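Read the structure below first, then the notes.
With one protein chain held back, the other chains of the complex are shown just where they sit.
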Amino acid sequence: MIAPPSVGTAANPTFVPYALTCLVLCLNLLILWITSGAMRARSGVAINPEDGARYGAPVRELDPPVVARFLRAHRNAEATIYPFLLLGLVYVLGGGGTRVGVPIFAAFTFARLTHSIVYLRGLQPWRTLAFAASLLAICALIAAVVHILLRA
Amino acid sequence: MIAPPSVGTAANPTFVPYALTCLVLCLNLLILWITSGAMRARSGVAINPEDGARYGAPVRELDPPVVARFLRAHRNAEATIYPFLLLGLVYVLGGGGTRVGVPIFAAFTFARLTHSIVYLRGLQPWRTLAFAASLLAICALIAAVVHILLRA
Partner (left out) sequence: MIAPPSVGTAANPTFVPYALTCLVLCLNLLILWITSGAMRARSGVAINPEDGARYGAPVRELDPPVVARFLRAHRNAEATIYPFLLLGLVYVLGGGGTRVGVPIFAAFTFARLTHSIVYLRGLQPWRTLAFAASLLAICALIAAVVHILLRA
């Protein structure tokens, strides 16, 4: 028998901040991805032969620099956001509280949005600083999850 | 103390449709990934020097076109499926119902399976249409999650 999640249980106050974090970070990822496709279309270069034939664009193996930059920003975002959201869900489902969780969720979200913006604009050392800040937030989340598991 | 998820709560009817969606989409991702590796082996080109030495295959920095196409289809699938499944879980855990959830899950799954098939066959404008349909389903899911959060 399925023992399904969530309905009818008492309130878990960390769920709503988690849901908001998940929403903003998924939008961050989706906007980077969709924009990379739009930039490729505008660049006049195709990666797929069927697109080249359709739009009369030359077909290349590698994306033009502006598209490649969007894709690097997207891949960096993926590499940190998915682990964060999975661990964040473990934190929420494990009964983690808002006093520790909300500052971590907020710091990570702020660091990631900043990272995307400064990566696309090519601004250093801000890109490295934003990436480091997102890693610090992940370390804090890992510590919070370990703390929950040790109490178990 | 851990407050663990799911056991002993009343039935959450949206969980089973979500679980099925997650199953089909993860299979979609895994099949694209595994097939890309099988196609590379069959193409007689190696990316890793140790594979080139083992199979007597020339080592290249870039994959042959047929493998690169599978990997592009896979990356496109990753870029939309993971955000969808994470937001879908938020929808389920937030108590979202089946009347809104099931059509969104079904539409996204159908759009993604279609996208993989037409991407691998190089069929336009179907690839762009399938991608657009999957984005519409994500937008509907985001709206449904926002609706849940506003009621919170």
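To keep things simple, chains are lettered A and B as they appear, and every chain counts its residues starting from 1.
Keep in mind that, in the parts below, a residue touches a chain if its C-beta (ideal position, glycine included) is under 8 Å from a C-beta of that chain, and two chains touch if they have at least 3 such contacts.
Owing to the predicted nature of the structure, the values given are computational and were not obtained by experimental measurement.
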Contact residue for the chain not shown (choose from B:V45, B:L93, B:V118 or B:L141): B:L93
Contact residue for the chain not shown (choose from A:F15, A:W33 or A:F105): A:F15
Interface with the undisplayed chain - residues on chain A: 1-13, 15-16, 62, 68-69, 72, 78-80, 82-83, 86-87, 89-90, 92-95, 122-125, 127, 135, 138, 142, 145-146, 148-149, 152
Residues in chain B touching the chain absent from view: 2-9, 12, 15-16, 18-20, 22-23, 26-27, 29-30, 33-34, 47-51, 54, 61, 74, 78, 82, 85, 89, 93-95, 148-149, 151-152
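Criterion: only the chains that are shown with their structure count from here on.
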Rounded Å distance, chain A centre to chain B centre (Cα mean): 16
